[in-house]
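All protein chains but one are shown at their positions in the complex.
Presenting subunit A:
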């Protein structure tokens, strides 16, 4: 930021001159920085005017208020009961009191500083030259040539052997740096006999190859008479941790349809084009995966009147009586049906795992 570089204007003054005021010296600095002050005036007529005293009073008041609120914040922070208790207690007001006292304290301080700057300080209009010109052609040439010289010195162009050697030498190093960073993260989604993408907790392999029971969240099994006609229940695989997020794709909706709806549902299921839903109902009961085929939210809003299941995330709607086909919204695929049956003790079991892939769609879904 040398003065010469900026092409300063105006006449320089001797800053050592004892007759200069401090402001004269400031102006010399501005001249060297290529700044011209056009106006620089106090906001008040005369020193210590009535208006000025009023502004000073207002700012002092704001500063005092700020101190008051901030002190109040500290006091409330320490003495106000803050530990949560059930019901309406004083502790309910702890957070609002903190917010109001601290907020008003900071706002008063902010307004005090703003008023100080805007009202008390002289306002000015200054002009600074931008100097946004690009470097001169000469400078560009020199820097460019310097860079080319560096490249020449390295001599890669003259020594083709090095060129190949760099590529061969550096590429494995780059991969070696990346490999441990990325490699550890990679999990094969298709590995194992029962890949995670394609099976749920209802797969018999989780239960010693025996059919898995349908259970409530607490693990208790379900008899057909536990669900009244027109009712529905969220069921989980009856295996250890079956109701936890470890089996996040397993929650299923067990629905006891009314007789006429059941007849229609059965008719549609038996006429299923790819046959996957054939024989999956048990009596008037049908079970659909609760995991939306669109984005994986639980499609949990059951509309009894229209026999629709609605996913609250993106409003896909599935028609229960027609193989849970999507009838509205962004979902393209029906909810998979769980093949139902009842074991010898009279509890619901899954005859086998879902025959369709559960959950949101992906590239290689069969």
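Simple rule for what comes next: a residue touches a chain if its C-beta (ideal position, glycine included) is under 8 Å from a C-beta of that chain, and two chains touch if they have at least 3 such contacts; residues count from 1.
Just so we're on the same page, contacts and distances are computed from a predicted model.
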Complex member absent from the view - protein name from UniProt, among "Cytochrome bc1 complex cytochrome b subunit", "ABC transmembrane type-1 domain-containing protein", "ATP-binding cassette domain-containing protein" or "ABC transporter permease subunit": "Cytochrome bc1 complex cytochrome b subunit"
From A:33, A:139 or A:343, residue that would touch the chain that is not displayed: A:33
Hidden-chain contact residue, picked from the options A:221, A:279 or A:329: A:329
Residue ranges of subunit A at the interface with the undisplayed chain: 1-2, 21-23, 27, 29-30, 32-33, 35, 37-43, 47, 58, 77, 82-86, 94-100, 102-119, 121-130, 132, 182, 185-190, 196-197, 234, 236, 244-245, 247-251, 290-291, 294-298, 300-301, 312-316, 326, 328-333, 359-366
